[in-house]
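Showing subunit A:
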Amino acid sequence: MLDQPIARIRNLRVQFCTTGGLAGAVEDLSFDLHAGETLCIVGESGSGKSVTSLALMRLIEFSGAEITDGRILFDRKSGAEVDLARAGSDLMRQIRGNEIGMIFQEPMTALNPVFTIGRQLSEGLRHHMGLSRKEAWARAIEALRDVRLPEPERRMVQFPHQLSGGMRQRVVIAMALACAPRLLIADEPTTALDVTTQAEILALMDRLKRESGTAVMFITHDMAVVAQIADRVVVMEQGRKVEEGTVAEIFEAPQHPYTKTLLAAVPRLGDMRGKPLPERIDVAERSSHPPVPVRGTDAPLLRVQNLTTRFPIRGGFLRRIVSNVHAVEDVSFTLMRGRTLSLVGESGCGKSSVGRSILRLVDPLSGSVDLDGTDVMGLDAHNLREARRHMQMVFQDPFASLDPQMPVKDQVAEPLRNFCTHRGDALWDRVATLFDRVDLPRSFMARFPHELSGGQRQRIAIARALALNPKLIVADEAVSALDVSVQAQVLNLMLELQADLGLSYLFISHDMAVVERMSHDVGVMYLGRIVELGPRDAVFETPAHPYTKALLSAVPIADPRKRATRSPTFAPIPSPIHPVGYRPEPSRYDEVAPGHFVLHHDIPLS
Partner candidate 1 sequence: ERGSDGHVNIIYWQAPSMMNPYLSGGSKENEAASLVIEPLGRFDQDGALVPFLAEEIPTLENGGVAEDLTSITWTLKQGLVWSDGSPVTSQDVKFTADYCMHPEGGCAKFAKFDGISSIDILDERSIKITFEQPTPYPYSAFIGAQTPIIQKAQFENCLGERAPECTEANFNPIGTGPFRVTDFRPNDVILMEANPQYRDPEKPAFATLTLKGGGDATAAGRAVMETGEFDYAWNLLLAPEVLGRMAEGGKGQPVAAFGTMIERIELNLTNPDPSLPPETRSTRAEPHPFLSDKSVRQALSMAIDRDLLVEIGFGQAGRPACNLVPAPAIYASDNTDCLVQDIEAARALLEDAGWTDTNGNGIRDKDGVELEILFQSSTNAVRQDFQALIKQWWSEIGVATELRNIDASVFFGGDPSSPDTLQKFYADVQMYVNTFDGTDPQAYLAMYRCGNEPRPETQWQGANINRYCDPRYDELLSELAAASDLKERGSIAKTLNDMLTKDSYVVVPLVDRGRVSAHSNTLGGVLLNPWDSELWNAADWYRIAD
Partner candidate 2 sequence: MACLIPASAMIDRSTDPAPIPPSSQWDDLWHQFAAHRGALVGAILFAIIVLTVFMGPYFWTLDPSYIDIRARNAGPTFAHPFGTDQLGRDTFARMMAGGRVSLSVGIAAMVLGLVIGAAVGVTAGYFRRLDGILMRLTDLFLALPLLPLLLVMVMLFREPLSANFGPEAGIFILIVAAIGLTSWMPTARIVRGDVLALKEREFMLAARSIGTSNVQMILRHILPNVLSPIMVSATLGIANAIITESALSFLGLGFPPDFPTWGRLLFDATDYIQQNPERVIWPGVAISLTVLSVNYLGDGLRDALDPRIRGR
């Protein structure tokens, strides 16, 4: 750590111009950034983390905000110090991308969809370094190689949508690093990614920082990530800094109550060791309730057998099916009443497809699904609609799964209306009860989805799923978009409901710590198949399949003393796409322990 800070933020204040006048987003914020150091900024959603980073880049003006006070002193490459808060736009253009690089929150949308990767990468190089087209191209390939993107030459001429989320994020990082900036701002660079990819990217950033001495400002709400990479931590709440310190200080001796809540809400892998049943997370304020394990029953509710779902890829002149995506391949499991079965695995391994197939939201190719005696696969359209009373789904993205044009009360009431179970006042009473049930104030009923926070939206989705008193809820990544404190609340809510109503969950997630806390049983999926299935403690404590082991080892641990030193592998996952005639082998399992199954035959593993 060098003595001279690269950037000093002093009393920064950023305000949005709204119809109601100026509204503060960041108030009186001060901190320093040193070369070769990673500063993590943590805090819940909406606490002003992104605004701070945009203010540093002076990009905040384009969102209708203004830096109304404070200074951002930045030490330029040339050695001169400028106040970015007052710099002219020409000067800012020289600094942006050149001396300060930025990685944005959303890898999916941060790239321009109509330009090739190469074009977007070399653009900045040509602008700042005055390179020729050819030189810039070569440098861009170099940059891609630096972020360990496989086959960089081929990627250069591809478009963003042709890359997976992890690859895209690596491109964005390469872009930010291309001109060797002195300061790198990374705004939640891994939130949308699954654990294996996340681990790779964290390792990559760490290495770059060490090699080039860049200062990194890392924004996240994931405490486990913080523990893995931070040197120093700034905790923000509602636009203000509430605490600052080294990682060790923050994790071991948090001062501010907010920091304490935050840390308490973090599920840690291994917390549940020795406890076979799921339990509430003990968030500080609620410590009066002792955590009660959820027991469940042994009566089967959902029986899935040999479920196979393929998505056709059509082509040719007559739009014939030329190949299939084998999204779900011969999956069988049984879910007991009042219990939770979790499906884990990498992005794209078919978890959501299993959930959707069971609810017949996509039509499976073959297999049988038996829900409490009803053969779901055999239902006609009318009976299927009836059967939906008993099985509900909470979708991956709470924002996307709510109609933006409809007040939330109507969305919760919609299933009731569909089945005409309640009318008039009874209907609204029921909706109000549901709001109470998921812990939402009734005054929120007339709001629209965008007027709620992510956690609140997810509760609406849960309330909607509960409306008809279903027997089964498929929770597809129900909490992965939320920050830790909200996530803890939602998880606790789900457990509470399970205990009270005897619900069964098919819980889909890629977050191993959450899964550990929530489930009775776990199925590990890989390339459309379940590779390992068994009681949660068995799978987590004695993983038998090599993929399960790899998955568990990639999970970041929210403890600064247990930093992973593994170097990333960057091997691509084999493709689930096969030509039409392809006949996969049926899944055969070895029972390694009672109820603990492991896929028998070899499947290609990375």
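Operating definition for what follows: a contact is a pair of C-beta atoms (placed from the backbone, for glycine too) under 8 Å apart; a residue touches a chain by one contact, two chains touch by 3 or more; residues count from 1.
Per the selection procedure, all candidates are chains of the complex that A comes from, given by their letters.
Source: prediction; values computed, not measured.
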Consider subunit A on its own, then decide which of 1 or 2 touches it in this complex. 2
What does subunit A use to touch candidate 2 in their complex? 18-19, 23, 44-46, 238, 285, 356, 359, 361, 385-386, 388-389, 392-393, 395-397, 400-407, 409-410, 414-415, 417-419, 428, 431-432, 436, 439-443, 445-446, 448, 450-453, 455-456, 461, 464-465, 467-468, 485-486, 489
